[in-house]
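Let's look at chain A:
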Amino acid sequence: MNPHTPYILVAYGTSIFIMLLIAVLPILRGRKLRQELRNRASVENQRHQ
Partner candidate 1 sequence: MSAFISLLKRDLLLAVRSRAEVLQPLFFLLVVVSLFPLGLGPGPALLARIAAGVIWIAALLASTLSLDGLFRADFDDGSLEQFLTSGHSLSLLVLAKIIAHWLTTGLPIVLFSPLLAVWLNLPREALPVLVKSLLLGTPVFSLIGAIGAALTVGLRQGGQLLALLIFPLLIPVLILATGAVSAATDNIGSSAYLLWMAAYAVLMLTLAPFACAASLRISLS
Partner candidate 2 sequence: MNPVMKFIHKTGSPAYFYWLSGRMIPWLWAIFAVLTIWGMYQAFFVAPTDYQQGESYRIIYIHVPAAWMSMMIYILMAIFGAIGLIWRIRIAEIFAVSSAPIGAAFALIALITGSIWGKPTWGTYWVWDARLTSQLVLFFLYLGVMGLHSAIDEPRKAARAAALLALVGVVNLPIIHFSVDWWNTLHQGTTVKIGGGSKMPNSMLIPLLVMAIATKFYYGAALLTRARNRLLDQDRRRGWVAKKIKEDQL
């Protein structure tokens, strides 16, 4: 166990965490938005028939 390893682990750990956060959040938001739009469209179709 090299004395520097904890520093490297913490540095890479936080970086990966931040990059994951910035990448995954919009993907989830996008999926939720599209789902919402589909539901609204289907609701309008039923009301329209």
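These made the cut because all candidates are chains of the complex that A comes from, given by their letters.
The criterion applied here is as follows: a residue touches a chain if its C-beta (ideal position, glycine included) is under 8 Å from a C-beta of that chain, and two chains touch if they have at least 3 such contacts; residues count from 1.
What you see is a predicted model, and the numbers here were worked out from it, not measured in a lab.
One candidate among 1 or 2 touches chain A in this complex; it is 2, while the rest do not. On chain A, the positions that touch candidate 2 within their shared complex are 2-5, 7-8, 10-12, 14-15, 18-19, 21-23, 26-27, 29-30, 33-34, 37-38, 41.
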